[in-house]
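Every protein chain but one is kept in place in this view of the complex.
First chain written, first letter: the chains are A, B and C, and each begins at residue 1.
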Amino acid sequence: MSSTALLTATDLPDIAAPEIQYALIGPVFIILGAALVGIVLEAVLPRGKRFLPQVGVAVVGVVAALADTVWVYRSLDTVQGSSLEGRGQVALEGALSIDGPGVFTWGILLVFALLSLGLFAERRLENGLSPFTGRAADAPGSAGEAEAVEAGLEHTEVFPLMLFALSGMMLFATANDLITMFVALEVLSLPLYLLCGLARRRRLVSQEAALKYFLLGAFSSVFFLYGAALAYGFSGSFGLAEIDLAVSARTGDQPLLLAAIALIAVGMFFKIGAAPFHQWTPDVYQGAPTPVTAFMAAGTKAAAFIAFLRVFFVAFGGAQWDWRPTIWVVAIITMVLGALVSIAQTDVKRMLAYSSVAHAGFLLVGFAGAYVGSAGNEDRITSVSSILFYLSVYGVSSIGAFAIVTVVRDAGGEATHLSRWAGLGKESPFLAGCFALFMLSFAGIPLTGGFIGKWGIFSAAWSGGYWPLVVVGVLVSAVAAYFYVRVIVLMFFTDPTDAPGPTVAAPSRVTTVVIAASAAATVALGLVPGPVLDLAQHAGAFVR
Amino acid sequence: MLDLVWLLVAIPLVSGLGLLVWGKEADAWGHLVATVASAASFVLGVVAFIELAGRDADDRSVTHVLFTWIEAGPFHVDMAYHYDPLAALFVLLITGVGTLIHVYSIGYMAHDERRRRFFCFLNIFVAAMLTLVLAADYLVIFLGWEGVGLASYLLIGFWQHKPSAAAAAKKAFVVNRVGDLGMALAIMLMFAQLGTTDIASVNASIGSASTSVATAMGLLLLLGACGKSAQVPLQSWLLDAMEGPTPVSALIHAATMVTAGVYLVVRSNGIFDASEAARTAVVVVGLVTLLVGAWIGCAKDDIKKALAGSTMSQIGYMMLAAGLGPAGYAFAIFHLITHGFFKANMFLGAGSVMHAMDDDVDMRHYGALRTSLPITFATFALGYLAIIGFPGFSGFFSKDKIIEAAFGYNVWVGLGTLLGAGVTAFYMTRLMMMTFFGEKRWRDEVHPHESPLVMTIPLMVLGAASLLGGALLAGDWIVDWLEPVVGHTEHHELAIPALAMSAIIVAVVAVGATLAYLTYGRRPVADVAPLDSQVRWPVRAGRHEMYGNEINEALVVRPVQHTTRTLVFLDGRGIDGFVTGLADRLGEASQALRKPQNGLVRSYALGIFAGATLVLVALLAVTLA
Amino acid sequence: MTEYLSLSLILFTIGAVGVLVRRNAIVVFMCIELMLNATNLALVAFAHQHGNLDGQIAAFFVMVVAAAEVVVGLAIIVSIYRTRRSASVDDADLLKG
Partner (left out) sequence: MILTLLAATPLLGALVVTCLPRGSANASTVKAVAIGFSALTLALSLVVMARYDVESGGYQMTEKHEWIGQLGAWYSLGVNGIGLVLILLTTILVPVVLLAAWDDRLPGRRSVNSYVAWMLVLEGLAIGVFAATDAFLFYVLFEATLIPIYFLIGSYGGPQRTYAAVKFLIYNLVGGLLMLAAIVGLYVVSAKDGNASYLLSDLQNVDMSTTTERLLFCGFMAAFAIKAPLFPFHTWLPDAAASATPGTSVLMVSVIDKIGTFGMLRWCLGVFPGASEWASPVVITLAVISIVYGALCAIGQDDIRRLVAFTSVSHFGFIILGIFAFTTVSTAGSTLYMFNHGLSTAALFLVTGLMIARRGSASIGDFGGVQKVAPIMSGVLLVAGLSSLSLPGLAPFVSEFMVLAGTFTRSVPAAAVATLGIVLAALYILIMYAKVMTGPLREGLEGFRDLGSREVAALAPTLVLIVGLGFYPQPMLNVINPAVDEVISQVGQGDPPPRTPVDVSEQAKTEEGGH
């Protein structure tokens, strides 16, 4: 929708049909298609028979999209950028940029989705019912709810909803203009708002989480939108490349630009959960059904971070000396706050939420470095590639950790209070061992993926000249390590305080596979990160 | 044979360690093996001595490298021995007296269930002491030096169940370590300055280094010597060391180990020759110790402690002589050897007395023992006459020479040594009187009886040596013998003829002895010691060992204890407290930061709004700045 | 031109303040809608200033998105209301700390 000519009523141009590169955008279409098929299934199949077909459609869709993504990634063309070469091209009339980082993000989003689907489809933990409420319309504790449980009702709409959210994330990661970005943001958010409120147990907090997420999400996206409007006002276009031209030319109204940058940043900060825009994170992570939390934690963060990077590196790259210090400060605040507040948490999900805040801070460290590589030194880790790698590791570990949360239960459902986790190491060495592994990965201990991730973002920051930020980062890592380690202490070294320890419900094979796969990936990314790092590195720069 | 000198060390070492590891089966015969080992060393020592003596005067030195001990970069230490006239004399003294004391101990320790271990330690001591005197490198000396310290530690604390013995052993080791500090630093200084720690090279080339280096080296070595030889200010351990079995006191704390300091000074003659200041320090230390030791000897009622004070004093003589430089080295060694005979003799005699008196050491409980213990008395008397310098006895010759040399050095020093001789006569006479003469003051159920032959034969041998040891000086033999090691002795011409000097000395000795006889021989001796408050200050000071322990306590022990307690406290509260405090602060900060997370959507929205404003302001600020 | 922008900014601020001070979830939500519309105003004004249609088209997108948001939002608010019999956002404070 870039248009430069002044249009008048008498001078109507030929409206050419937009060129749509179906081959490149295939994965998004596949996901959207699968979601639509899911809706159709909702309409045509009787209630009791929807579950398996829905799962099937979703899994097939995601797997197919993943295969297509691999194909797309391999077929991306190399483009010579200013400093570092990129791969890919702008598609859909400039609305999307199907480039290396974007497609890489698709890949990890689809993997996260596949893993999360395993948790969505888990039915053994709740006596044959899905972890979502049977009938959302019933008030918690009402007779209707009991009746729904009795009847074995399930909301199978969660699968299409999740696929829509996934498609939003994929679009968000590749959106090349601000309006597409806004729409994608809403497409990814709206289904998530709903999903957050659908927990089977503890519905009150689930609904509260949905309300908070919705109100705050809407509030923050308005900031983003207003920022987009100002950016448009500054440059006359929503396209990132065009904005970049205007920024680099330093033509327009500088305060306008700064305001645009600030407001867009606010929307992004909110989505990635950076302080002081993070306050929704703990509440929503805790209240939402755990499978949704897992998906959200991994997916939203990845999509939002890449979109964030894209806007700032592509559109506002010319003004980086203006925004880098701010990112710098926000990174420190986020890291410190996330790590510090985690220490005092007593709820596993809440602790993981604050940990995700801390990780947002670490990611921002790599961002603040804004190292985009230099010609002739292509192998050197850049901000983008380090963040891509970090997101991969963080997402996989997060999903694994939340998956374990779904399994540790007592009579009231998930036993998320930390004290209930005491002695888990004896109860179930496998689960406790995996959880410990995820914690060590979060803490950045070598031989786990988290370590390589930390290494990457710190090296990007240092390459960008911000070594003091690296020092702050490592010190905060030590604080963060403290609460991860505390969980290990609890699981392995502490004996349960009250007589009945945590019951580890026997999950279905799906959840076990998800946990094992996450753990394997976490270790693999730590031991032989080469291939993934290589992919991330060869994703190259953003294509504009 | 001279290539096999290492066997001197190896035989007792193997015997000692072997018996230690062998275990209980060796209890029955272990002591015999140990004694034979020591005797074998003595025989070898004699053979080696004869061979050495058979050589030309300027060929009487053998250096033999066994293996390289330490080599790294420029640091090179050979495990080597250096057998020369000085070492040869020491070898004979150590193995000779050592063997006698082994024999004596067979009887003395007959009823101790841990006798085998005692003999093991004795063997180890002999090996270490021989290492010390045979070493060709200062670091190897240090090996023997600390080795004898270990043996001394083990033997003083042999009766570990007595807390006083354990404490005395610990004290001896720690005080010696202070001396060793000096010795270690001296060796480091040698390495830094000269690039070698070989004794011969160091002493040969120290002249080319500056005098201040030589002085520093000499003073540091002196510190080491003070520790080992119980010289002021590191004297305090020796009297406590009497907690050990009496043969140990005789061998280690009288005849051999405590004289190692003198050996060190004489062996390092090159260094001391190069520094007047260091020599003066040695003289001062020797003189002060000589007088302090004598003083203590006068006041003690414990027979072993009185003898220990005497030992200090006599070593003071030797030290002083060594400090006189080439004029005194040979006399220091001469006195060292005669002292080794008569003091070992007297200690063993004291042991025999204690044996008779059920291990009572208080002389006030003795008296009139000359009839009950005739052999002990006779041999003890020989030692007594030797130490006070009765003409014709060994001590007469050796002490005479030192006093003469001291007068040649400085009149005041000479007077000091002369006074010392008088006091020596006093306290030794006192000891004789209280022990063997006067009234019986025995406690009930004590029935003194002469010791068995296995104990008295060594006494007789040593008694004979005390009498005849002076023969070493015949024709200035010892001076000539040591000349290749310590250099030529210049003769000081005294203001008065030597014979007159001797007469004066004998007179002073007579006065001292007479005074003691009048006080303790003629008058009855109280069988309970008068309280501190009832005696005059010189006695009180002597009894309290010149307040050496109190001084150490105030200057060293309590400050260290205080520092230790403070540091332990600071370590916990300060350094660790800082760290744990930091952790606590983080916890508090965590709690505080939770407050804004109040669960209210509107306040979260406010956070977003405020954050947005802040980001905007920050961006503007950056741009404007 | 500036006037439009100022009005937009004022509306936006009113909306934002409304979110911060009002308790009723519906009203809060309406305030957010107000902010969206303030944005629309800005978009249209900028479109006029730059003389291209991008801003106007964007405004249409925003309207569609706002409509979708209403659907989802009201669903959530209503279900909460059914449970708690209250639409005050201040009552939803189980999750905190």
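Note that contacts are C-beta pairs under 8 Å (C-beta built on N, C-alpha and C of every residue); 3 or more make two chains touch, one makes a residue touch a chain.
Remember, predicted model here, so these are calculated numbers, not experimental data.
Novice: List the shown chains that the missing chain touches in the full complex.
Specialist: If we consider the entire complex, the absent chain touches A, B.
Novice: Any idea which of B:Val511, B:Ala526 or B:Ile575 touches the chain not displayed?
Specialist: Looking across B:Val511, B:Ala526 or B:Ile575, the contact with the absent chain belongs to B:Ile575.
Novice: Which listed residue (B:Ala34, B:Met109 or B:Ile187) would be found touching the missing chain in the intact complex?
Specialist: Residue touching the chain left out of view: B:Ile187.
Novice: With the missing chain put back, one of B:Gly270, B:Gly309 or B:Gly367 would touch it. Which one?
Specialist: B:Gly270
Novice: Contacts of subunit A with the missing chain: which residues?
Specialist: 377, 379-381, 426, 440, 443-447, 451-452, 454-455, 458-459, 462-463, 467, 470-471, 473-475, 477-478, 481-482, 485-486, 488-489, 492-495, 528-530, 533-534, 537
Novice: Since one chain isn't shown, list which residues of subunit B touch it in the complete complex.
Specialist: Residues of subunit B in contact with the hidden chain: 58, 61, 63, 67-75, 79, 82, 84, 139, 142-143, 145-147, 150, 153, 157, 160-163, 165-167, 169-170, 173-174, 177-178, 180-181, 184-185, 187-189, 191-196, 198-205, 207-209, 213, 269-270, 273, 484-487, 560, 563-565, 567-568, 571, 575-576, 579, 583.
Note that only the chains that are shown with their structure count from here on.
Novice: Counting only chain pairs that touch, give me the topology of the graph as line, ring, star, complete or other.
Specialist: complete
Novice: Where are there more C-beta contacts: B-C or A-C?
Specialist: Higher contact count goes to A-C.
Novice: Report, in whole Å, the distance between the mean C-alpha point of subunit B and the mean C-alpha point of subunit C.
Specialist: The mean C-alpha positions of subunit B and subunit C differ by 95 Å.
Novice: Which residues of subunit B are in contact with two or more other chains?
Specialist: Counting only residues that touch two or more other chains, subunit B contributes 594, 597, 599, 601, 605.
Novice: Out of subunit C, which residues touch more than one other chain, so two or more?
Specialist: Answer for subunit C, listing residues that touch two or more other chains: 16, 19, 28, 89, 92-97.
Novice: Considering only the defined contacts, which subunit A positions touch subunit B in the complex?
Specialist: Those in contact with subunit B are residues 211-212, 215-216, 219-220, 223, 254-255, 258-259, 261-263, 265-266, 269-270, 275-277, 279-280, 282-283, 321-323, 325-326, 329-330, 337, 340-344, 479, 482.
Novice: In the complex of these two chains, what residues of subunit B are touching subunit A?
Specialist: 583, 586-587, 589-591, 593-594, 596-597, 599, 601, 603-605, 607-608, 610-612, 614-616, 618-620, 622-623
Novice: Note which residues of subunit C are touching subunit B in the complex, please.
Specialist: The contact residues of subunit C facing subunit B are 16, 19-21, 23, 28, 89-90, 92-97.
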